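With one protein chain removed, the remaining protein chains of the complex are shown where they sit.
Naming follows writing order (A and B), and every chain is counted from residue 1.
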Amino acid sequence: MLGKLDWSAIPFDQPIPLIAGAVVLVAILAVLTWVVVKGHLPYLWSEWITSVDHKRIGVMYILLASVMLLRGGSDAIMMRIQQAVAYQSQGYLPPEHYNQIFSAHGTIMIFFVAMPFVIGLMNLIVPLQLGVRDVAFPTLNSVGFWLTATGALLVNLSLVVGEFARTGWLAFPPLSELSYSPGVGVDYYAWSLQISGVGTLVAGINLVTTVLKLRTKGMNYLRMPMFCWTTLASNLLIVAAFPILTATLAMLLLDRYLGFHFFTNEAGGNVMMFMNLIWAWGHPEVYILVLPAFGIFSEVVSTFSGKALFGYRSMVLATMAICVISFMVWLHHFFTMGAGPDVNAIFGIASMIIAIPTGVKIYNWLFTMYGGRIRFATPMLWSVGFMVTFIVGGLTGVLLAVPPADFMLHNSMFLVAHFHNVIIGGVLFGAFAGFEYWFPKAFGFRLDERWGKLAFWFTFLGFFITFVPLYIAGMLGMTRRMQHYDVAAWRPWMIVAAIGMAVLTIGVICQIVQIVVSIRNREALRDRTGDPWDGRSLEWATSSPPPVFNFAFNPDVRGEDAYWDMKARAQQQSLERDRPEYQDIEMPRNSPTGFVCAFFATIMGFALIWHIWWMVILGGLGAWATFVVFAWRDHDEYVIPAEEVAAIDRVNLEERRDLVSMAGTV
Amino acid sequence: MAMTATAGHAHADPHHIGVVIEHPGPASKRIVTAYGFWIFLLSDIVMFSCFFAAYAVLSGQTAGGPKGSEIFEQRNVAIETVCLLLSSFTCGMASIAADVRNRFWFYLGMTVTCVLGLIFLVIEFREFADLVARGYGPSRSAFLTAFFSLVGCHGLHVSAGVLWLLTMMAQVFAKGFRADVLRRIMCFALFWHALDIVWVGVFSVVYLLGSAA
Partner (left out) sequence: MSDQSHAPTDHDLAPGEEEQHSVGTRILGYVVGLALALLLTATSFFIAGTDLVWQPSIPVALIVLAIAQMGVHLVFFLHITTGPDNTNNVLALAFGLLVVFLVVGGTVWIMAHLNANMPPMDQIMRMQ
């Protein structure tokens, strides 16, 4: 009846996950009770859960990412403490638990922190920058978000019901095959990634179509803000790379569930093919994450230097070059597996070549700052911090791209330090910069600068204190994923890294405090004009937060830096007196399709993990029925009358006139 | 992209001296939907390419089991191929009928497409069942694993296509040729034609190359 599921799935003998799970459960129940008692449930349901507004979905993506960042961060803290104490002892985490923690840490940080964070920012901002009212597929967008949430839910469920994979974040066979991992851990891993992978693919299709087909009048390709270009490149990579992940995990699941022989040691299966296929996805994935961050830095650096982006066209070219070359370097993740000198040499050279467009970008940002009137607001601090950090990470990356060096450093702590160097220094700093930069756009008030700067400095210093020791430990021969060790020379570095982790944690706490303080002082920090940073692109041309229809009129774009151009012209013409008549606006209706679909996906995923076949069929039928019901509805849009549009728009225009007249006097 | 020469705005675009081609604004819903689906199809084809790659790597690993030439029956494959080709044609006819809002020809075209798709599925299912009965199931060898997965993945897509097709017929019956229904019919046609293209790859690489080798 319940497949493999019984009471032994709940780890009564392991206090750490049980207590953690109980605390989280109590917290969730408390929040739910509060929501229900306060009567917020109808509001949440109709305004957020069923929302198809790209801005709301973007915010929900970022919220999911932030919550999961805390989860993945606690895993990191536990690992750092374990390695600091586990010198010639077992530490406090037994091996099977430690292995689950590093697997969960990697999986969560990549799939449920970095991915939703950048997808959320793209969702929130790209339609605004393109000057349009919505994304290409609003309802599918909601489906994509909720499927991602399903994946996150399943990963966290494994904390209390069953176990998580002990195989590392990519579940390499043969360890991940049924004979070596008979438990449900790998199944939790694979099914949550399959489900959230569908969500990511949907988001990718949606954003590619939005950028290519929905741009406002006059928004030619070479007038798009840089963030739109990197969004396009990143989502093209999602569309092309995520199917590879889906196929590879499907093969692993077929091996595990139906006794196939893709990656087994027996009957001619080939373990190496898994490494090959998973990294054919895995390397583009790196650029899926970092390209949007590059876009964010371009926007931030240009705005806070008060200059147009230096070398816009070379930036576009570099972005698209990375988009293509990122598909030609995947073997550098397994140089040591013996493909031989010819293959290794070619992929090594390709890996070095991809550093060139990245270098072009760094120079472009530097030259944008050169001669500019730089304001070191928090987003700009993250950007400058990124440039410093990312160059170090990039250089160690080029080092690893040299096959002979890689033979020494493969799977060492040096590698761990390298990819944290680029992912934290690149993606996470970018996400934080974007968060600080666009927060006023999303919520209508700025974030507290003092706490923001504190958060930056603690994170920045904490990062180096944590990861420089890992580089050194790697040089001293320490391999990754060690539950304990007996080498005295590594010990001091592990202790320093643990101290660094504490500093990083203070940085995260500062950010939480920053949000709380800013919400309390929101009236003082209110952004009335919709343009708090003196921005250059169209998202600043509407109010903060934007009305549901984004723009009362689809803007008419005349050049690069569309909004800057408008402001410059508006100073001469005292802002668009000759407004045409306001018109009715049709917007897509909210729909519970995404939520219901994800509900069935959760049931199906859980049932698949525990081999509860009747429930699988039920979930599948439910998901299909949801789509048919959605396809059957007759009214998919509602009308916002012209008077309402006019009323909303005039308020913002008044504020903006004041701004322009003030700007004229400066 | 409309070609509107607006030399007057050239000052705002320093890289184009003289003529600037202005983007006309957001595309129509029909183009947006079809383009999004087109992108999805490309991603689906990338997924198939992984199974093709796995087949290419594993096709020699028979582990003492049968080779391709010992189990493939060209006659069946030929019938399957003709079925799919004809169904692609009838699917095209159905989409023309939908465009001119002709219900009779639409239903006829879709029904024939559905029947041809079902014949294809039945033949494939019998081939699989026969192989499993002879002890040549997917767990026999890596070659059979790759074969069953690649061909089965295509078969699953065809099954999903048939389910979609029936849903679309029901929708036309209930709602008529509404704009959103027409958009879905267009996407379905793209899907069905794309499956046929994948099948060309399957019968050439798996069946014909396999039995030639």
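We adopt the following convention: a residue touches a chain if its C-beta (ideal position, glycine included) is under 8 Å from a C-beta of that chain, and two chains touch if they have at least 3 such contacts.
Since the structure is predicted, the reported quantities are computational estimates derived from the model, not experimental observations.
Novice: Indicate each shown chain that the hidden chain touches within the full complex.
Specialist: Result: the unshown chain touches A, B.
Novice: Looking at the whole complex, which of A:Asp53, A:Asp75 or A:Asp134 touches the chain that is not displayed?
Specialist: Considering the complete complex, A:Asp134 is the one touching the chain left out.
Novice: Which is it among A:Tyr61, A:Tyr312 or A:Trp330 that touches the chain not included here?
Specialist: Residue touching the chain left out of view: A:Trp330.
Novice: Have a look at A:Met79, A:Leu159, A:Leu214 or A:Val616 and name the one touching the chain we're not showing.
Specialist: Residue touching the chain left out of view: A:Leu214.
Novice: Which residue numbers on chain A touch the omitted chain?
Specialist: 132-134, 212-214, 236, 240-241, 244, 265-270, 272-273, 276-277, 280, 324, 327-328, 330-331, 337-340, 342-343, 554, 583-588, 637
Novice: List the chain B residues touching the unshown chain?
Specialist: These residues touch the chain not displayed: 1-3, 24-31, 33-35, 37-39, 42-43, 45-46, 49-50, 52-54, 56-57, 61, 63, 74, 77-78, 81-82, 85-86, 88-89, 92-93, 96, 100, 186, 189-190, 193-194, 196-197, 200-201, 203-205, 208-209, 211-213.
In this section, only the chains that are shown with their structure count from here on.
Novice: Using the average of all C-alpha atoms in each chain as its centre, how far is it in Å between chain A and chain B?
Specialist: 31
Novice: Using the touch definition up top, name the residues of chain B that touch chain A in the complex.
Specialist: Contact set of chain B toward chain A: 9, 12-13, 15, 20-27, 31-33, 35-36, 39-40, 42-44, 46-47, 50-51, 53-54, 57-58, 61-63, 65, 138-143, 145-146, 148-149, 163, 167, 171, 174-175, 180, 184.
Novice: What residues on chain A touch chain B, complex-wise?
Specialist: Residues in contact with chain B: 132, 136-137, 201, 204-206, 208-209, 212-223, 239-244, 246-248, 250-251, 254, 258-262, 264, 266-270, 273, 277, 280, 313, 554, 557-560, 565, 624, 628, 631-632, 634, 636.
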